[in-house]
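On to chain A.
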Amino acid sequence: MSALESEIDPDATPEPKLQISHLDAYFNDRHVVRDITLSVPQRRVTAIIGPSGCGKSTFLRCLNRMHEHVPGARARGAVMLDGVDVYHPSINPARLRRHVGMVFQKPNPFPTMSIRDNVLAGHRLNGTHVDAPGELVERCLRQVALWDEVKDRLGRPGVSLSSGQQQRLCMARVLAVEPEVILLDEPSSALDPIATAHIEELIEELKERYTLVLVTHNLQQAARVSDYMAFFYLGNLVEFDRTDVIFTNPKESRTEDYLTGKFG
Partner candidate 1 sequence: GRPGGGAVVTADGSSTLYPLSEAVAEDLQRAHPTTRVTVGISGTDGGLQKLCAGDVDICAASRTIRPTEAQACDRAGITYVELPVAFDGIALVANRKNTWADHLTTAELRRIWEPAAEGRVSRWSDVRPGWPERPLRLFGAGVDSGTYDHFTHAIVGRMHASRSDYTSSEDDNLLVTGVTGDELALGFVGYAYHEQNRDRLKLIPIDDGDPSNGAGAISPTPDTITRGTYQPLSRLLFLYVSRRSLARPEVDSFVTFYLQHAADLAREVGLIPLPESAYTRARARVTSPTE
Partner candidate 2 sequence: MKRDLAAELRRPSALSERAGKLVFSLCAAASLVTTGGIVAVLLHQTIGFLQAVPFTRLLTDTHWTPLFAEPRFGLWPLLCGTLLTTGIAMMVAIPCGVLAAIYLSELAGERQRRIVKPLVELLAGIPTLIYGYFALSLVTPALQQIIPGLSGFNALSAGSVMGLMLLPVVASLSEDALSAVPTGLREASHALGVRRTATIFRVVIPSASPGIAAAVLLAASRALGATMIVAIAAGQQPQLTLDPRDSVETMTTYIAQVSLGDIPTGTLEYRTIFAVGLCLFMMTLVLNVIAHRLRRRIHRQERP
């Protein structure tokens, strides 16, 4: 782990994992994401911030084509995952989502499943075979630092956990399908401060192996965990830069106004 960590040089320019170009998204005739062009760097945390309703969630959901599940929703533009355009007609969106996983605002473990089955749910739902399910469960639960808390009650329902634990279980569930990118939509906004701290730690650890995109309302959180930051306003990308640069030296006045609480 520490060997890996030392590999990441904060100043080195990372390769892009996802390249978004001219992405537009609509709900029926409502244009909510407008012409976004952005490269998400590999093995970094990219935070997306902006006032409520500015299109952060919609943008995020375009990245793994979850957006199109909403009736009347439409997207246009290109999203390249390692150079493959995920919007190409030949792409199977279900397969794509196994590479680009997602964690939601509200913890949503499957209520009919035990903790163990929740972790394995991705494989079950994809119909893929797991060689050593026990090991996989343990590994994923350890990754989200939940193993010690639940190892004695893996057969209990996933919803019997506290909401902080549930959210970590949901992250373990995503990790189990071994995605390369993880999208997080306000993963801690429904949690108490202690659970939030847990999630943040986890994000820090995960970025050693995964590319993370995090939508958050909490500027402090964005400052704490992200390497890069994108500021959205009314569907537009106003500014995208390294987090420290954005906080210390934003180029756009609207970014500064937002960060200092003049609006939002």
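How were these candidates chosen? In short, all candidates are chains of the complex that A comes from, given by their letters.
Here is the rule we go by: contacts are C-beta pairs under 8 Å (C-beta built on N, C-alpha and C of every residue); 3 or more make two chains touch, one makes a residue touch a chain; residues count from 1.
As the structure is a computational prediction, the values presented were derived from the model and not from experiment.
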In-complex contact of chain A, chosen from 1 or 2: 2
Sites on chain A touched by candidate 2 in the complex: 81-84, 86, 90-92, 94-96, 99, 127
